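One structure is given below, encoded as structure tokens.
One protein chain is absent from this view; the other protein chains keep their places.
Right after this comes subunit A.
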Amino acid sequence: MATMKDFRTKNKPTWCPGCGDFTVLAALQKAVVELGLEPEQVALVSGIGCSGKISQYFNSYGFHSLHGRSLPMATGVKLANQDLTVIAAGGDGDGYGIGMGHFVHTVRRNIDITYIVMDNHIYGLTTGQTSPTSERGFRSKTSPQGAAEEPVKAVETAIVNGASFVAQAFSGDVKQMTQIFKEAISHQGFALVNCFSPCVTFNKVNTYEWFKEKLVNVDELEEYQPEDADRALRVLAETKGTVTGILYKQKRPVYHEVMSGASDVAAAKLDLRLPKEEQQALLQSFR
């Protein structure tokens, strides 16, 4: 059985002290250990940004890929080897900006991966520009007069596009976050966990305190049923999205079980050679 130590690398994270991403990493390590996974069974694919560095600090197979492209990368990995536990991770700019197109389509496909977005409402690595989740009026280097756009409603987008598991967590609550990660990873299908993960260096508005004050935990709401999409959307509207917990889940066919070429054997483990009769029959069809 693997322990926390097995999922740590020699690298010391280069995140700023206090960055929300530290607890995301810790919660993820705890979750996989508690689920009894071994490092070689997991692939963590990340995008680019401060958050994207998580794959370097998490001791499993990993791919520190491109800005916005963690989802198609994770898709390729999962479809090549469905026996792996595949996790994608990155920032809000990464996932909901440059990667927004992939996000919606990955939701639609219901690829069996867990997607963790470290949502700090700002671009960290490029030193403090407005992000797609920044609130309207948010002032930053690229919106000195306040952002003119409405923030992207990523969680709602996921629900209305057929997501099978949608949750939000907060870096200030490692316990809830760990529990959500465990359920997300165990879930059959695409699981989005949007984690509010404050950037202590560039975002002076959406701080730990700001989130603590606003966040509502669905676990504490009366008779909250995550199978009810309407209720989930209502709660999101009422709280302007500042809500944590498992918001929505449903059973849906998993992509690799229904796609063209679905098979019980992982693609990476198939025979590469065609039997001779098959070769002949195939060529005959071109005569």
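Simple rule for what comes next: a residue touches a chain if its C-beta (ideal position, glycine included) is under 8 Å from a C-beta of that chain, and two chains touch if they have at least 3 such contacts; residues count from 1.
Going forward, contacts and distances are computed from a predicted model.
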Q: If you had to name the missing chain as UniProt does, which of "2-oxoacid:acceptor oxidoreductase subunit alpha", "Aspartyl/glutamyl-tRNA(Asn/Gln) amidotransferase subunit B", "ABC transporter substrate-binding protein" or "Sarcosine oxidase subunit delta" would it be?
A: "2-oxoacid:acceptor oxidoreductase subunit alpha"
Q: Could you tell me which of A:C19, A:V77 or A:A147 touches the chain that is not displayed?
A: A:V77
Q | Selected residue (touches chain absent from view) among A:M4, A:L221, A:A237 or A:V265 | A | A:V265
Q. For subunit A, which residues touch the unseen chain?
A. 9-11, 38-41, 43, 45, 48, 53, 55-56, 59-66, 69, 71-81, 83-84, 101-102, 105, 256, 259-263, 265, 267-268, 270-274, 276, 278-279, 282-283, 286-287
